[in-house]
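Then we have subunit A:
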Amino acid sequence: MGILEVKNVGKRFGGLQALGDVNLSVKENTVHAIIGPNGAGKSTLLNCLVGKLIPDTGSVMFDGQSVLGRKPYEINQMGISRVFQTPEIFGDLSVLENMLIPCFAKRDGAFSLNAITSVPSEKDVLEKAEAMLEEMNMADKRHMHAASMSRGDKRRLEIGMCLSQEPRLLLLDEPTAGMARADTNNTIDLLKEIKEQRDITIAIIEHDMHVVFSLADRITVLAQGTPLVEDDPQNIRGNPKVREAYLGESA
Partner candidate 1 sequence: MSKSAFSRRGVLKSGALAGTGLALPTIFTASSAAAFTNNPTGSSVTLGFNVPQTGPYADEGADELRAYQLAVEHLNGGGDGGMMNTFSSKELQGNGILGKEVKFVTGDTQTKSDAARASAKSMIEKDGAVMITGGSSSGVAIAVQGLCQEAGVIFMAGLTHSNDTTGKDKKANGFRHFFNGYMSGAALAPVLKNLYGTDRNAYHLTADYTWGWTQEESIAAATEALGWNTVEKVRTPLAATDFSSYIAPVLNSGADVLVLNHYGGNMVNSLTNAVQFGLREKVVNGKNFEIVVPLYSRLMAKGAGANVKGIHGSTNWHWSLQDEGSQAFVRSFGTKYGFPPSQAAHTVYCQTLLYADAVQRAGSFNPCAVVEALEDYEFDGLGNGKTLYRGEDHQCFKDVLVVRGKENPTSEFDLLEVVEVTPAAQVTYPADHPMFAGGALGSCNSGA
Partner candidate 2 sequence: MFGLDNKDTRLLLVVAVLTLCAPFILNPFPTDSAMAQFNAGYPDLMQRFVIFGIFAIGFNILFGLTGYLSFGHAAFLGVGSYSAVWMFKLLSMNVVPAILLSVVISGLFALLIGFVSLRRSGIYFSILTLAFAQMSFNLAYSVLTPITNGETGLQLTLDDPRVLGVSATADGSIPVTNLFGMEMRSTFEMALGPWAFQFNAGYYLCALILLAAFYLSIRIFRSPFGMMLRAVKSNQQRMNYTGLNTKPYTLAAFVISGMYAGLAGGLMASMDPLAGAERMQWTASGEVVLMTILGGAGTLIGPVLGAGFIKYFENIFSKINDHVLHSWFSFMPDGLEDFVVFIIHPFIGKGWHLTLGILFMLVVVFLPGGLVEGGQRIAKWVKGRKNKDDSASATKTPAE
């Protein structure tokens, strides 16, 4: 039994069957990659997991509880954090504040009318956020305007923000899309580090095979809205069906 169980999920947009009949099981403390050509339904699937979309059929269970019908923030509070394709951070806020917000969310829940204490007086949250910045090697940037950072730094910050919530499942949506090679490698290293140091399950959607094969313990190949095959990386590499549907195309 995996921590995330997707059963018979289907989703239609008008005449387009975006997801056919998806079954997926993500084991705890593994890195599970979902790959597939453009339009295979990867993003739709992801959106079904986090509450942005509600599938027409099937079920999505996280740690034995259904996520369907819950709002994104409720699903997040259950322990699923999401990293976006283009980093979603609070651009108008400082880096430190960006890190503080998930820490407050972790401590105070989805809403708290904490309007009288001042931020600097919240020592415990502050320490936690500072520690996470330290871990992300961003402590020196703490007073920077988040929007003015490089793409790689924004990605680091976003991952740090997700981690500070101590999620049990981290969803990454093409975390290296549009990155230069150096930034990509940094991100891979960061993710490897996370995988090694934390009790965390990671599900990753990725285009870049280099990233996938450096990180994944298990790979699901999606094509035209249905899983083609699910296997270990080395088997995927050799699978002719995958080559044909996906790798062959891009190679």
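Assume contacts are C-beta pairs under 8 Å (C-beta built on N, C-alpha and C of every residue); 3 or more make two chains touch, one makes a residue touch a chain; residues count from 1.
How these were chosen: all candidates are chains of the complex that A comes from, given by their letters.
Keep in mind that this is a model prediction, so the values were computed, not measured.
By the touch criterion defined above, subunit A in this complex contacts candidate 2 out of 1 or 2. For subunit A in complex with candidate 2, the residues that touch the partner chain are 50, 71-74, 76-77, 81-82, 84, 88-93, 97, 100-102, 104-106, 108-122, 125, 161, 165.
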